[in-house]
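A protein chain is absent from this complex, but the other protein chains hold their places.
As written, the chain order gives the labels A and B, with residue 1 at the start of each chain.
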Amino acid sequence: MEKKSLKGYLYLLPALIIILVFTIYPLIKAVLMSFYEGYSIINGSFDAIGLGNYKELFSDKVFRKALTNTSIYVVFVVPCSILLSLLIAVLLNSKIRCKGMFQTLFFLPYVTSVIAIGIVWSWIFNSNYGLLNYVLSWFGIEAVPWLNSPDYALMALIIFSIWKSMAFDILIFLAGLQTISPDLYNAARVDATPKWRVFLKITVPGISPMIAYAFIMGMINAFKVYNEVFSLFKSSAGPANSAITVVYYIYDKFYNSADYGVASAAAVVLFVIILALTMIQRAVSDKKTA
Amino acid sequence: MEIRIENLTKAYGDFRAVDGMNLTICDGELVGLLGPSGCGKSTTLFMLAGLTEPTDGKIFFGDKDVTKIPPEEREIGLVFQNYALYPHMTVEENIMFPLINRKVNKKEAKERAYEMAKLVHLEGLMDRKPKALSGGQQQRVAIARALVKKPKVLLLDEPLSNLDAKLRIETREEIRRIQQEVGITTIFVTHDQEEAMSISDKIAVMDKGVVQQYEVPQSMYLEPENLFVAQFLGMPEINTFSAVVKDGAIYCGQVKLREISGLSDGTYTAGIRPESFEVREDGFAVEAAHVRMTGRDLLIYFTLDKEPLRVLAHSDLQIEKGGAFKLGVRQNQIMLFDADGSMIGKY
Partner (left out) sequence: MNEKKIKSSLGTILKYVVLIVGALFTLLPFVWMISSSLKSATEIVRVPPSLFPEEIQVVNYAKAWAAAPFGRYLINTVIITVFTTIGVLITTVLSAFAFSRLNFPGKKLVFSLFLATLMIPGEMLIITNFITITKLKWIDTYQAMIVPWLSNVFYIYLLTQFFMQVPETLYLAAKVDKCSDFKYMIKIMVPMNKSPITTIAILNIIGSWNSFLWPLLVTNSDEMRVLSNGLIRFQTEAGSSYELIMAASCILVMPIIIIYLFLRKYVIEGVAQSGIKG
């Protein structure tokens, strides 16, 4: 309708500048830095361009550990969170009292500072005075060194993460359930469909886009886990790096070791993985809506 | 304010929404732009408002060429189909909005808003939000907002289409009253012929981006210039069939309808309005295929030598499906059109 003019850019300018300087430029720069060998941030000089940083990265046991940890984390956290959340969301969506109160409550972990609540969890996991070990002692289980032993550190992180990620999953499942037309349920009732069939044939297909979304987001978030580690293990990556994650690795490499090249290479690997996951998510959701 | 449209054209690529339109609207007239959807009537209105830029042609308000003038400087009032009231503002704030933008001081703006409210009978509703009003009331707020800045021209886009049937009749009378009271040159767009005919001084019937005819409503109905106008106006629609003129008479198939003179032999398109038939003893015999009772009238379907036709008869006529009766055509009520669809005459 209206004539084109450059006025639109005047409105966009503030956001555009911030995005260019703090998103687009650092993205390009990080990719470049990952290929610079012997890079100096003081004068921007480097010795050579090549795959040296990547070679170093993939031969680094700590980085491989970070990838392995992320995989284990994904395998446990994502399905557990989704299944538990699905159960609670379906119950919340049925006729119950105090629905609003329950919903408010279940979403609480999402808005809470991971740092603060992670510290609380570290207190719960405390091997001598922690609540968890006390509860386990009722069942005759001896004190577990959750945070001090490489064998249990990752498991502690996983328990904390399930607790944390359920909030988001419940919320989007509930939102998804509310988009399913009540007519479908009424029709099923008229046809005397058994409840489990209603669940499998109406509910699950109805929110399958949300499940797919939760799955991919869970995986993406798994690669970004950082604050949880920091707060659980008192600013370390767990005993003997046993709970190290990809982002923690990046932070440690550039901030503590000033190894910008390898840190950038790790950042690029992170970017590629997340990009691939996002593409899959887009493809899945496009297929659903088409 | 007289409005003159000269050779106005709007093209979207190859498609010409409005094609070389010419029209003159006299000062103080209420004109309806009537046509089926996609005929270019709304595009014309938006070009008059200055919201759509014409591809070609000129628009004059009085002697002034306004073609290149932006909407806010055209001195027009515009009422949208969905009224476009600002939902977060009260009625008063909505009506005052155009004045505040024109830097009228608050006190005067308020006075003028209340004047307008009185004109459109909205006193007492000034503190309400649009959501709390009925459709008819919202419509009147929109009109008040359009008129408050004392425009020279009032433009209304399908002003009644969002109202229910009863309110529509009430509101259109209201529009007519307000327009008469203010004496403003007004153009409104509609696809409803009854609406257009009942309140307009003149109607412009449009099709395919071209004005088909521009006339006062009654003449337009009685003397359509072409087949499109004849078919578009009138409910139920006019009967059309191909008629043959030979030996000084008009025939439908083998049935002789009327003796005439001064028309060369050949095939024409004939149009007879359903109400132009009359039941009479010396007419041609037909058989009722269906009978539809509409209340005031009976609509009877029949065939005249294989030509399916309809007649509108008074509802006291006693006839059932399959019943036989005799029909004639009232004097001067057979319209004949040539191959291009132009009216040749009435016989």
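As a working rule, contacts are C-beta pairs under 8 Å (C-beta built on N, C-alpha and C of every residue); 3 or more make two chains touch, one makes a residue touch a chain.
The model shown is predicted, which means the values in this text are computed figures rather than measured ones.
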item: Selected from A:Asn148, A:Thr193 or A:Ser285 as touching the chain missing from the view; value: A:Ser285
item: Chain not shown: contacting residue from A:Thr179, A:Ser208 or A:Ser257; value: A:Thr179
item: Among A:Ile119, A:Met155 or A:Ala188, residue touching the chain not depicted; value: A:Ile119
item: Hidden partner chain, touching residue among A:Leu92, A:Met155 or A:Val198; value: A:Leu92
item: Residue in contact with the excluded chain [from A:Leu67, A:Met166 or A:Met219]; value: A:Met166
item: Hidden partner interface residues of chain A, rising order; value: 1-9, 11-12, 14-16, 18-19, 21-27, 29-30, 33, 41, 84, 87-88, 91-92, 94, 96, 102-117, 119-124, 126, 128-129, 131, 134, 163, 166-168, 171-172, 174-176, 179, 209-210, 213-214, 220, 223-224, 226-227, 230-231, 234-235, 247, 250-251, 254-255, 260, 263-264, 267-268, 270-271, 274-275, 278, 281, 285
item: Interface with the unshown chain - residue positions in chain B; value: 49-51, 70-73, 76-78, 80-82, 84, 86-88, 97-98, 101-102, 145, 149
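Going forward, only the chains that are shown with their structure count from here on.
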item: Computed distance of Cα centres, chain B from chain A, in Å; value: 62
